[in-house]
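My questions all concern the structure below.
One chain of protein is taken out of this complex; the other chains stay put.
Right after this comes subunit A.
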Amino acid sequence: EMEAVEFDDILDDWFIESLKTYKDLHVYQLEHPTQVIEWTSEKTVCVTGYSLSKNEILELRLPLKLFADENKGLCAERDFKVAHGGFTDGPVRRLRHIPGTRCVVTNDGLSSDLQVWDLGGDDSDVIRRTGSIAGRRNVSERGSRIAARLSSPPQVLHGAQSSDVQLTELTSGRTLYKLETDSTDPLSFLQFVSDTVFLAGCCNGSVYVTDTRTSAAPQLSPPPASSGDSVLWWADASVGPHPSSCRVVRLSSSGQAVVSDLRSLGGGAVCQAQLDVQERCCNLDHIRVSWAPTLDDCISVSGFSGVVQIYNTCGWSMELQERQPLFQHRGHVVSSQQTDDSTPVFTTAHIWHPERPRTLLSAASDGSVHVWDWVDPEQSAADGCWFLY
């Protein structure tokens, strides 16, 4: 659509800077904001609405231009394609793709029940609900977390609190495993680190390490030492070739980031830092922390404001020092379409591309979705002015 915008306006500082700071930059506007961006294949992602009534689930195909490496210049295609779409009756706050299938599982963030959807194939572009999985408790303040890994038959790991985490077989609904613990800490993180080992991270910062093969009690690691009381914690685990090489980063609501080895999760951190998160919003439901899949030592943080930050943990020490981000994506703040100035725009989700080292997708509360390939400022400084692309 042609926009009647003055060129003088668009040539703002950020725009000019972006010519050097991003290799690629795509800016999209969804009809409704999403809290979810989840890969469903190498080239497709799912996004969903979170308003209290009806919403849409969309499976979007990423623009061809992003994947055309060799003849990139010859590909003009910059748009998302709505490959499949469906309607939900309520909000969708969590969505997980079940690897090896065309299924996704969703949760509304209000109850612990899950909805199961079929994304559809080539014959239809409609996403249909095929069933539901009951959580162990009916009502839950924060809703259930969902995790999955490749398995046959397909299974889904879910739970709202540490006491109700279970592994359910998707088609039969059979419970295959239950996390046995008495404490009822709400979860902020649930992830498989191998076929049989998963981590359940609680809002209070403690982490359960569980092996579904054993009937032994899960290992509980206490929360990291932190200065503040009543901080909430989120986490992400980097998945390496072996569970032992896996690292866990825990991020607190006050911006403290603690990195630990999976092996010695309880023993103490490898390093930590006080991040400069510039908190702008009080709703912490949108905090996300993630390891970069291919860049060693890099983590990404979003949800504190309208910015996505990337930090390099290499060089962090055991001391709680303040660290500055390696890169900040300010696109959502700068090009916000929000007319209501009272609530500043904030990021609601972000994910890394699994293979392209510096490509991320991020979403914000104004419905914007950005796809960006950032330039490492340290590397470009070393390279000088010759631009290779």
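Assume contacts are C-beta pairs under 8 Å (C-beta built on N, C-alpha and C of every residue); 3 or more make two chains touch, one makes a residue touch a chain; residues count from 1.
Here, contacts and distances are computed from a predicted model.
Engineer: Match the chain absent from this complex view to the correct UniProt protein name in "Peroxisomal membrane protein PEX14-like KPWE domain-containing protein", "Integrator complex subunit 11", "Signal peptidase complex subunit 3" or "Geranylgeranyl transferase type-2 subunit beta".
Structural biologist: Of the names offered in "Peroxisomal membrane protein PEX14-like KPWE domain-containing protein", "Integrator complex subunit 11", "Signal peptidase complex subunit 3" or "Geranylgeranyl transferase type-2 subunit beta", the one UniProt assigns to the missing chain is "Integrator complex subunit 11".
Engineer: Using the touch definition up top, pick the residue from A:33, A:49 or A:86 that touches the left-out chain.
Structural biologist: A:86
Engineer: At which residues does subunit A meet the chain that is not included here?
Structural biologist: Within subunit A, the residues touching the omitted chain are 1-8, 10-11, 15-16, 18-19, 25-31, 56, 60, 63, 71, 73-87, 123-127, 335, 385-387, 389.
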